[in-house]
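One protein chain is absent from this view; the other protein chains keep their places.
Now for chain A:
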Amino acid sequence: MALWLAGMIRGASYYKKTLISITTRSSRAFASSGARDADKGSFRTPYMASATAFISRRFRSSVAGQQLDHFSSHDDEDKGQVRTLDFPGGRVPYTSEMRFLPGSSENRVECYRVLDDDGYPLSSTPFQHIDKEVAVKMYRGMVTLQAMDTVIYEAQRQGRISFYMTSYGEEAVNLGSAAALSSDDIVLPQYREPGVMLWRGFELQEFVNQFFGNKNDIGKGRQMPTHYGSNKHNVITISAPLATQLPQAVGAAYSIKMDKKDACVVTYFGDGCSSEGDFHASLNFAAVMEVPIVYICRNNGWAISTPVTDQFRSDGIVVKGQAYGIPSIRVDGNDALAVYNAVGAARKVAINEQRPVLVEALTYRVGHHSTSDDSTKYRPIDEIEHWKTARNPVSIFRNWVQRRSWWSDKQESDFRAHIRKQVIHAVQVAEKTEKSPVGSIFCDVYENVPPNLMEQEKLLKETIRRYPQDFPKDVPLGN
């Protein structure tokens, strides 16, 4: 659309002589092409005509071209050699056989695992060292998520909060990835990654304050439950529309690149997100702009009620990364160690090579999408039960940790009882805490409160003072 208009407007503008005279090199080439402006082909002509100069001016954007050049052979005529043709973007091998690429390959892309379903290492192949402290912190985080999900889900069912989303079944993706990152890495989450904030030190009480929107909620009671964020923890506030975090992640990564920081951006999304236009825009831009970013897709099988079989016909998400020129890996998302290793390696590539990397974690959403749906209405209970028991990521990891004597049955029961009590306590505290004050309605619309909002705030407070019976009692008026 934009392409077409460029020609169109330019054509119209030449006619009216409102454009300044064109003096750039590429534009001269453009003019000398002699074709009509609105013609799509000639529009790109200047880029082709000055391809060498153009490419040298962009960071290393000729990488794709260079990759293609590997195919090229300088003696095209020789038999047995790959014969190539020069096209914009690089040399391409050619053939007289007509062959379509298949829509999918016979073998699906394999999935990287470290542990089997009982928590035994799959082979003696050494994997990234993980010490006791990290492993136990990961495990505690997974259990804490489960405890928070259980208590808060119940609180929602009792009508104490309006909404909640559990992370059941995806604890390993949450904590495995969080542990592999540095706290300087900027995270743009979707909404099923509270484990990342937990890992970074966001307190249970802070989570629960957010669910209740009280005056201690650092989000000032503005966002629906589970849509938190914390600047201090380098976690950008969650945005509800799907996939908007993906192009934004490229922007944040671009700023990290400009600052030459030893960090990357990590963004999470689900299988459903990959159908949004933003997903495709993001991957393409990230590859072209060569930014340090780790995409973590939680392919959990279900986008609310839409199964992946109705979501796409490709072999998942991992192949899409490759299509955009992004190194990609598929991991077992229920294997915390595999996630930890893959994300750690992806992070290194992203930072050292200044390029995006994609990790597709295959997992399963054991809970409902949110408290607004009942997933047993659209999927078999047996299926849920299977993933809850046989493939439970928390049990798998616990078996491994316990086998290394880093955790015991006693610690397990003590910690579960303790953490449940803590969550319940946090709920009691949050519930008793005053709600956010009236004034917080008006601040932060802009960096500085403009006069019209000050006036609205003043009028609202006056009205509440005059007619207190018409307003809820639990909202403090403030000054």
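Here are a few things to note about the model shown:
We take it that a residue touches a chain if its C-beta (ideal position, glycine included) is under 8 Å from a C-beta of that chain, and two chains touch if they have at least 3 such contacts; residues count from 1.
Just so we're on the same page, contacts and distances are computed from a predicted model.
As stated in its UniProt record, the chain not included in the shown complex is "Pyruvate dehydrogenase E1 component subunit beta", which appears among "Pyruvate dehydrogenase E1 component subunit beta", "Translation initiation factor eIF2B subunit delta", "Ribosomal RNA-processing protein 41" or "EKC/KEOPS complex subunit TPRKB-like". Touch with the chain that is not drawn comes from one residue among A:252, A:318, A:342 or A:401, which is A:252.
Across A:150, A:244, A:275 or A:399, the single residue that touches the chain missing here is A:244. For the chain left out of this panel, the touching residue among A:382, A:409, A:447 or A:474 is A:447.
Although one chain is hidden here, its contacts on chain A can still be listed: residues 1-3, 5-6, 8-10, 12-13, 16-20, 24, 26-27, 46-47, 54, 57-59, 186, 188, 217-220, 222-223, 227, 229-231, 236-237, 239-241, 244-256, 258, 277-278, 280-282, 284-285, 288-289, 440, 443-448, 450, 452.
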